[in-house]
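One structure is given below, represented as structure tokens, and several questions about it will come after.
Let's turn to subunit A:
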Amino acid sequence: MTAPDEPAAPAPAVPELPKLLDDCVHCGFCLPTCPTYVLWGEEMDSPRGRIHLMRQHAEGAPLGEAMVGHFDACLGCMACVTACPSGVRYDRLIEITRAEVEREHDRPLRERAIRAAVFALFPYPRRLRALRGPLRLYQRAGLDRLVRRSGLLERLSPSLAAMERLAPALGPAPRLPARVAARGGRRATVGMLTGCVQREFFPGVNAATARVLALEGCDVVIPPSQGCCGALSLHSGREDEARRFARRTIAAFEGVDAIVVNAAGCGSSMKEYGALLADEPAWAERAAALAGRTRDFAEYLAELGPRAERRPLPVSIAYHDACHLAHAQGVRAQPRALLTAVPGLELREIADPDVCCGSAGTYNLLRPEAAGELGDRKAANVRATAAELLVAANPGCSMQIATALRRRGADIAVAHTAEVLDASLRGLDPRTLLARTT
Partner candidate 1 sequence: MTEAVSGLAERFTALLGPGGVVTDPVRLATYECDGLTNHRARPALVVLPDDGAQIAEIVRACVAAGVPYVARGSGTGLSGGALPRTDGVLIVTSRLRRVLEVDVPNQRAVVEPGVINLDVSRAVRADGYYFAPDPSSQQICSVGGNVAENSGGAHCLKYGFTAHHVLSCEVVTPEGEVVELRADDPGYDLLGVFVGAEGTLGIATKVTVKLTRLPETVQTLLAAFDSIERGGTAVSAIIGAGVVPAAIEMMDALSIEAAEASVACGYPPGAGAVLIVELDGPAAEVEHQFAQIRALCEEAGAFEIRVAADDAARALIWRGRKSAFAAVGRISPAYLVQDGVIPRTALPRVLARIDALSAESGVRVANVFHAGDGNLHPLVLFDDAEPGAAERAEQVSGAILDLCIEHGGSITGEHGVGVDKARYMPRMFTATDLDTMQMVRCGFDPAGLCNPGKIYPTPRLCGEAPGVRKGVHPLVEQGKADLF
Partner candidate 2 sequence: MATARTALEKVCGDVRADAEHGLTAAPASVEEAAAVMRAAAEHGLAVLPQGAGTRAHWGPPARRRDLVLDTRRLDRLVEHAAGDLVVKAEAGLPMGRLAAALAERGQRLALDADPASTVGGTVATGAAGPLRLLYGTPRDLVIGLTLVRADGEIARSGGKVVKNVAGYDLGRLFAGSYGTLGLIVEATFRLHPRPAVSAYVTASYTDPDAAHAAVQAVLHSPVHPSAVEVAAGGGGIAVGVLAEGATDRSGAVAALLGPGASADASPPAWWGRRPGGGILIEVTGRPTDLPRLLRAAPALAWSASGHGWTALPEDADPAPLLAALRAIGGAVVRTGPARVMQGPDVWGPLPALPLMRRVKDQFDPGHRLSPGRFAGGI
């Protein structure tokens, strides 16, 4: 997690870079947690190797295809940051490097086109919504199964195929009001980020988040003016675009006690706003303030403390640590504590919890083969728990793992921590959670 007072890196000269690179003593403790090292066993696709490549670049080696390929292959899961005993800031290093790649490196045409499509679509809820209609129609017509079987998309573009596979089954997406009032005595006023993918593809999660917050005594403010938080752009080195999104998000959320975020990737990037806008005098202070008030959903509820009654929910749950929650924000204990506080709920740990599921923001769209393999590994570990329900705090993870499980012929119900809590607070039958797969 980036401290808000960390000075941002002005491009292209990055004064902090040599120090950041020097922190690495080459011990290799990061290797076993790095998803690409786990997959390929190659030094240059490990954090230690990538830092070595960064150093080579800093010492004058050009950003060639080979080097950029290894930077692109990084999922940005930050498991290495957690594992590093020397406190190496790989999160900063890869961000600086990605921005450098975007500035300096000419990508091949086909790659550029896919990236342009992804970044023109996902950060824009309205565009995603426009896609929902045709997608629902396509699914309902059974065309999806036909297309999958034909392998047509795989031949055209593995990335397009990945997008198609990952799309969850869509139900109606209710709009949330601009304000939801606290139940039984207000304890706080919180803003709620609705996200892009979350809002369009998992509207139930946002509804559950708002209900839980309200039931726990929060006035929930949901500014209609909010847009994308900029996470996808920031994590892909598109810094200018990220700053634009950040400024808009800050403007939308000033005036609440806390901003509660239920998507791990969004939360982690909002906590980095201070660094992102440090060089813009008009925004630096506001950005740092907002970053300081940003909380993950589970983190916030743990701080607030429980008030509403938890009703029994007899269900076995495999809890998945989203990288941007566990590694980037250090939030591991809180969601587990929230879940295990529900009577009747049984929490099962997934083996190799530190290793990314392969979703990683846009990774599963840009590097579908590697993402698929990681998804398969995670799916196997999830399956081994024999839990009835998979719970994760990031929409990308849920889609990714559910898709991988489906490939293995095993459907599992998925839910967000908020939905489980919502079901408990409202005394719903666990079957309402188990009935749904993505």
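Basis for inclusion: all candidates are chains of the complex that A comes from, given by their letters.
In this text, a residue touches a chain if its C-beta (ideal position, glycine included) is under 8 Å from a C-beta of that chain, and two chains touch if they have at least 3 such contacts; residues count from 1.
Note that the structure is predicted; figures quoted are calculated from it, not measured.
Chain contacts in this complex place subunit A in touch with candidate 1, from the set 1 or 2.
Considering their complex, residues 23, 25-29, 31-32, 40-44, 48-49, 52-53, 56, 61, 64, 66-67, 70, 83, 85-87 of subunit A touch candidate 1.
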